[in-house]
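Below: the structure, in structure tokens.
Only one protein chain is missing; all other protein chains are in place.
In this document, chain identifiers A and B correspond to the written order of the chains, with residue numbering beginning at 1 in each.
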Amino acid sequence: MNERPAALGHPYDDLEQQRDAATMGMWLFLATEVLFFGALFVGYTVYRIAYPQGFSEASRHLDATLGAVNTGLLLTSSFFMALAVWAAGRRRRRLVLLFLLLTMFLGLGFLGIKGFEWYQEFRQNLVPLPGLTFEAGGDFPQQSELFFNFYFIMTGLHAVHLLIGVLLVGFFAVLVWRRTRIGEAFIMQLELLGLYWHFVDVVWIFLFPLLYLLGGT
Amino acid sequence: MTSVTTTSQGQERHYLNAGYSIRSWLLTTDHKRIAILYLLTITFFFFVGGAMATLFRLELLTPAADLVSADTYNRLFSMHGVIMVWFFLVPAIPATLGNFLVPLMVGASDMAFPRLNLASWYIFLLGGLFTLTMMIVGGVDTGWTFYTPYSTAFSNSAVILAIVGVFIAGFSSIFTGINIIVTVHKLRAPGLTWFRLPLFIWANYATSVIMVLATPILAITLVLVAVERLLGIGIFDPALGGDPLLFQHLFWFYSHPAVYIMILPGMGVVSEMIAAFARRPVFGYKFVALSSVAIAVVGFLVWGHHMFVSGQSIYAGMVFSFLSFLVAIPSAIKVFNWTASLHGGSIALDTPMLYALGFIGLFTMGGLTGLYLASLAVDVHVHDTYFIVAHFHYIMVGGMVMAYIGGLHYWWPKFTGRLYPEWWGRISAILIFFGFNLTFFPQFILGYQGMPRRYHVYAPEFQVLNVMSTAGASILAVGYIFPIFYLLWSLRRGERAGPNPWRATGLEWQTASPPPPHNFERQPVVSGQPYDYDAVATEESLRDE
Partner (left out) sequence: MENIPLLPDQASTFAADVDLLFFALLGISGLITAGVVTAIVIFIVRYRRGSDAPRGAAPINTLKLEAVWIIIPFVLSMGIYVWAASLYFQMFRPPDDALEISVVGQQWMWKFQHPEGQREINELHVPVGRPVKLLLISQDVIHSFYVPAFRIKQDALPGQYTTVWFEATRPGEYHLFCAEYCGTDHAKMVGTVIALDPAGYQQWLAEQDGGPSVASAGEQLFLDLGCQSCHRPPGAAAEGQRRAPSLVGLFGTSVTLASGETVTADEGYIRRSILNPQAQIVAGFRPIMPTYEGQVSEEDLTALIGYIRSLENGNSENE
């Protein structure tokens, strides 16, 4: 009987089968994530159709420039993530480390800007929490509040996902830094992390126009 | 590969004697042990939920309030629903029988992600602990449906704890679903093509697809309910600009498919048992297999039939009604094919077969009364009455629980290596069948007479039927308690089963009972059709000569 490769886990017969299974599992997990966010998108859309003026009024409070910068950051980070996977396949350890760090810093940059936006909204009394005053102004205060409820839940949930992503990328960077060699198992796991990272990116690609841009000028 | 096949005592090494420490159970990644962990957990919850049902059935003996207060009554039926749906029915077959059998039936040595599998049990347990805490602090009184704005703004009970429990348990079913799907796709034995898979696998596969795609919607919906209740920010509450019907749409988008999560695996179990005890291939195998997939797909499109009188547009009602009639067709296909499978067989009425036949009868009634509810004008009258209570108990208890207990008997020798006592098995199967019908059939009549569900006190003219129902429930309770005793007894005293006591087809019967830790000593290879009982008969007669 052949020696089992170190990366091969129970209950698989060969690495390819294991890789296929892991990839499929990750896709299924991402499918559940799509539906998780999907329900929020549906809810948001229902209210947006019911309350068009209030939602566009509220949407104008958001800083579309910062949103656009953030979109750029995430897209670039996805690019570096893809490069990290590419470099790992070629066993270029230093390059992998570099690209992972770039991905992580762009992700952190996104979170920083997002946090700054939230702080701005807090300063402008746009946070609909008990104990805080909510003053969106305009003709439709209740509808604006509904908009901000969805805004904070959706961007908050997205930020949590991104934060998990940043932590994982950081963890992988530490692994690369401490190891001398890139193994099969690592490449497979990095590919899965890449899928997750791109997914979080894609969610933002939907969030950005829906929340920031559909308000009109 | 491990080459150890015997323990130090010289017994055959199997998954049960592979380790006796608590650690060897709590840290196991063996799908068979995880199935046992699930089995113990859901049995516990089944009896907790059952105890609540017993209490409120006793309360309903008389029209007046005499045993418990209105608040207690509301909490009892709400917790009965929450516990039975999410902590018994949803995980029952996929996480116990499914967990145990899917790898065995596809000829794999374990689930695709063994650690995820163990994690799913711990997550389930954590959700269960939240639910128990919820019970201890006074329970929840929203009904299992958590309708807003009652749940977010009006209820004074432990709604948040209940929601957290269900939310967490949801992830365990997502993980089980992912595991089953990937196992079926990637770990099938050589030669085991899709149309050679046992129907149990088809059913669990379809179930898993629903679990993976529907559960996240429930999760986020419950998060929104919790956010609205905790922070008072508007999502569904009309007083805050929200729309309570949006909640109902999101809730039923999960909870209707969840009905199929509960019943589809039961259909899979019944297909196996019918074939084994009629000793015939399942008639119309492909139709039965694909009808599971059809139910899973169309099941996603019928949620609005829970809302015919909710104030949704009547045109939406008409579309949902139409789709609901369509989803009945694949169920009908299954019933007719099971019946036809008996033709030309060699039928033995062992306990699992009694459950299987009981399932067909009760599921037929449950399914057909579903058509009454899909019929718009009739639903207006019977919606939210005891008619619907009877209907879904025919599906859930008459269907799913019958299949589950039947399956437990059928695969008990595989789980434990011992046979259960046949006569006791038959007696409790018959008790459960009659107790069930006496409990729930009167409720159809009650419902058509107009008794609304979730009523603590009721008009005196409804009493006779309620007394019948409570009497039936006490028989049902006895029927459920019997197996606990004789199955435990059989662990030590039961007759040794051998690998294949039913002379059944299927890979799970080709390994020892109980199976070795990695299931098969040698990788099985499949070369023939499923349920080839004719071939088994030929082989046996050749051997006899």
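The rule is simple: a residue touches a chain if its C-beta (ideal position, glycine included) is under 8 Å from a C-beta of that chain, and two chains touch if they have at least 3 such contacts.
Note that the structure is predicted; figures quoted are calculated from it, not measured.
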Residue among B:Leu26, B:Ile136 or B:Ala459 that touches the chain left out of view: B:Ala459
Selected residue (touches chain absent from view) among B:Leu26, B:Ala51, B:Val380 or B:Ala535: B:Val380
Hidden-chain contact residue, picked from the options B:Leu40, B:Val309, B:Leu488 or B:Ala535: B:Val309
From B:Leu126, B:Ile160, B:Ala189 or B:Leu245, residue that would touch the chain that is not displayed: B:Leu245
Option from B:Val102, B:Leu357 or B:Ala497 whose C-beta touches the chain left out: B:Leu357
Positions on chain B contacted by the hidden chain, ascending: 70-71, 74, 141-143, 147, 149-150, 153-155, 238-239, 244-245, 278, 283-284, 287, 308-311, 314, 317-318, 321-322, 325, 328-329, 332-333, 335-337, 339-340, 342-349, 357, 360-361, 364-365, 368-369, 371-372, 374-381, 383-385, 445, 448-450, 452-459, 534
Chain not shown, touching residues in chain A: 51-54, 139-140, 142-143
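Everything below uses one rule, namely that only the chains that are shown with their structure count from here on.
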Gap in Å, rounded to a whole number, between the CA centres of chain B and chain A: 35
Chain B partner contacts - residues on chain A that touch it in the complex: 1, 10-12, 17, 20-21, 24-25, 28-29, 31-33, 35-40, 42-43, 46-47, 50-51, 128-130, 142-143, 145-146, 149-150, 153
Residue ranges of chain B touching chain A (in the complex, touch as defined): 1, 29, 103, 108-114, 116, 174, 177-179, 181-182, 185-187, 212-217, 219-221, 223-224, 227, 231-235, 240-243, 246, 250, 253, 518
